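Heads up, one of the protein chains got dropped from this complex, but the rest are sitting where they should.
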Amino acid sequence: MSWIIDHLWLIPAVPFAASLAILSLPNGRHRGAAALAIAGQIAALVLSFFAFLPTLQVSGFRAVQNFTWFTFGDHALRLGWVLDPLAAVMLTMITLVGLCIFIFSTGYMIGDKNFVRFFAYLSFFSGAMLGLVISNSLLLLFICWELVGLASYLLIGFWIERPSAAAAAKKAFITTRIGDMGFFLGLLWLYGRSGTLLFYDGGNGCLESAGLAMLGASAMSIALLIFCGAVGKSGQFPLHVWLPDAMEGPTPVSALIHAATMVAAGVFLVARVYPIFSLGAIDGVTSSLTVVVWIGVTTALMAALIAIAQADIKRILAYSTVSQLGLMMVSLGVGGVAAGMMHLLAHGFFKALLFLGAGSVIHGCHHEQDIRKMGGLRRLMPVTFLTYAIGMMALSGVPLFFSGGWTKEEILHVTAHWAPSRLPYYFLLAGVVLTALYMTRQIIYVFFGNRRAASEHAHESPRVMTMPLIVLASCAILFSVVLTPAWPWLHGYLTDEPAHLEFARLIQPALFLSLVLVGAGVALGIWMYRKAGTQDRQRPADTDPLEFAQPQLFRFLENKMWIDELYARTVIAFSWMSARLSDWMDRHFWDGLVRGVGTMGRLFGTFTASVDERGINPGVDETTVGTRGLGRLMSAAHSGQIQTYLGIIAIGALALLLFYAWLA
Amino acid sequence: MSSIAFVLIAVLTLAAALAAATLQKLMHATLSFALTFVGVAALFFLLGAEFVGLALIFVYIGAVAVLVVFTILLTRRDVEKDRGANWGGTFLAVAMFGGLTWAILKTQSVAIAAPHIRALTVRRIGETLMTSYVWPLQCIGLLLTAALIGALVLVMEEKR
Partner (left out) sequence: MTPTLQVVLIVSAALFSTGLLAALSRRHAIFILIGIEMMLGAANLNFIAFWRFSPQSQPPTGIMIAIFSIAIAAAEAAVGLALVIAVYRHYRTTNVDRLNQLKG
């Protein structure tokens, strides 16, 4: 058993290796690339399963393997991996959902020129995500966090010839970067206060009591800074703007990254460092957790409202993801860590299912994505319809058979008991209704009604694409087995509580409330949109019923509440101005200084040259001339005339004589 | 000593010297030169240095003047006559005489009369030469030898 713990690093390493191997293939080898990627993913799945087994045996299982990366002076930078229930379930979910999506992609991306590159990136992402989940060090988690962000950037902008895709990739990267900066600051602060970034280290880790004790009052700030990273990655308000734009990437990418796994990383992070968030909790409430709750609530409600007015099949699902992530954050914030994680796992399955279903629809309608141009696909694409319906019911929260219902129930339960306020609970109830409403709208538009433009030549997708849909749908249903309150095995597994089989707990008043709400939402949706896509009294065929009824509200929601425009006017405009100011400064001011120094040097050189030309050279020349003249002068004394010499001697003698005579 | 004799001899000497310096004809000038030394020798006699006077006559008039005559005769082709004094030389000579005279007149210590002396005998000269001045005597001998050889070498015809 300890073999798997010692070799836990294999789980992310195998997909990474597969990615490298795929990159070395030439561009035409589609089959080889797909085979390598899927093989890597299957290997990771098998290894995750083996990792899962030991965690079942002991309650409160936690195995840690730390190593030193490098030392500098007295300090050592240590990394490691951890295996505990949280990590184990995430591993299983990621590998399983990933495998389904990989298989789906072989059908969806058929005929794409860059097939090989796609699978390389997918494997790379898979490895990074798995690494993130098992890391025992906040630094290692951050490294994998950034790698996952990189994979997301590469995959969103996969179709490089599309400028909209490139812009969306850039937006995603920059927006998450803003969150990551907060994350990094929190990381540094944590390291500074507690001296270690390892989560569990035999009692010295930063999440263990000794480490937590060193944080003191800074725990709230550190928690909030780390939460910034989660806000960016999980698309919470105000950094949610990148997620809908990320739909520019291929649909399998949307399914894997922006539904099931990467966006879940933010929620996972909060769950991982929960002890920091909950340090010093009174009644389970701290300031940082309160912030988490309110941001989550805002996000959930806002995204659900916007989803009602969207026309792109993937955008609706994107906003739905944002809304569900908000829901998970709320759950974590009010103290229901296990509930939030359970919803995360369930959401991973059914959101991937929904996205893959959307992908199937898009593929069948020959890459049409506007739901107003689809319709009546129920008969033409039965398997897709059935699986999509299962997913929709799971998402809406239909209880009993569908996993989403149980987990949402759990979340509402814990939110209702939140001490500071009941408001989140009411907002979440509204969110439940809205979720059912927009999903019903989407299903009616796409699968019911008359066939519209794109659905004329629609056909069912091939088996390679429908099989994963069926698998995921089955998971969505079967998962609920471990989620029911009758046998809360997963809850017990995650929270170390024993779980007993009790059918009585199936009957609860809260359960009825949610049933009523979901039913109301579905009914409202059917009533509002039953004639969608067709002419109805004064409303023309292609106008949305809500748009007809409340045009201003619809416009507001359709334009994503103008948040992108707000950012463009403020943050981006400011950034532009700073960039232009810096450019001007560089071009004129600093360049001017440098040029000035250069000019001074040049002037000095000219000056020196002129001094040399006009001053020194003539001086030297004159000196030579003078010396020559003097020489000529002196040589005149050598006349060669003996009598002249004699005369001079006589004069000299006379002078000497006179001098001595005068002295005497 | 007699002053009249002195004056006469001095005048003779100086006149002859001037003649030697200014006469144009070479032979005449040479003979005046010889006469000058006759006068100088006479002055020496007056001053009591007879031996030196005689030596002067032997050497200067007997040897040097004759040598000069020979040389003039041997180098006759160029000129018969020579120019006299020129302005620069005259001026310088006069200036020299003036300076010397001034120096002499200025010095009081030389305004003395001749003291009585013992006559200087040749014997004494000989004795002095051989005892106190024997080294200079030998050097002079060497010098004369060298001069002799040198003169011979200088005028020797080159071997063709």
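Here the chain labels run A and B in written order, and each chain numbers its own residues starting at 1.
To be clear about the criterion, a residue touches a chain if its C-beta (ideal position, glycine included) is under 8 Å from a C-beta of that chain, and two chains touch if they have at least 3 such contacts.
Fair warning: this is a prediction, and the values are worked out from it, not measured in the lab.
Participant: In the intact complex, which of the presented chains make contact with the chain not displayed?
Facilitator: Those shown chains that the absent chain touches are A, B.
Participant: What is the set of subunit A residues that contact the non-displayed chain in the whole complex?
Facilitator: 635, 637-643, 646-647, 650
Participant: Name every residue on subunit B in touch with the hidden partner chain.
Facilitator: 1, 3, 6, 10, 13-14, 17-18, 20-22, 26, 29-30, 33, 36-37, 40, 43-44, 47-49, 51-52, 55-56, 59-60, 63-64, 67-68, 70-72, 74-75, 77-79, 82-86, 88-90, 92-94, 96-97, 100-101, 104-105, 107, 110-115, 117-118, 120, 124-125, 128-129, 132-133, 136, 140, 143-144, 146-148, 150-152, 154-155
The working rule: only the chains that are shown with their structure count from here on.
Participant: I'd like the Å distance between the centres of subunit A and subunit B, where a centre is the mean of that chain's Cα atoms.
Facilitator: 129
Participant: Contact residues on subunit B for subunit A in the complex?
Facilitator: 88-89, 92, 95-96, 99-100, 102-103, 106-107
Participant: In the complex of these two chains, what residues of subunit A are touching subunit B?
Facilitator: For this pair, the touching residues of subunit A are 643, 647, 650-651, 653-654, 657-658, 660-661, 664.
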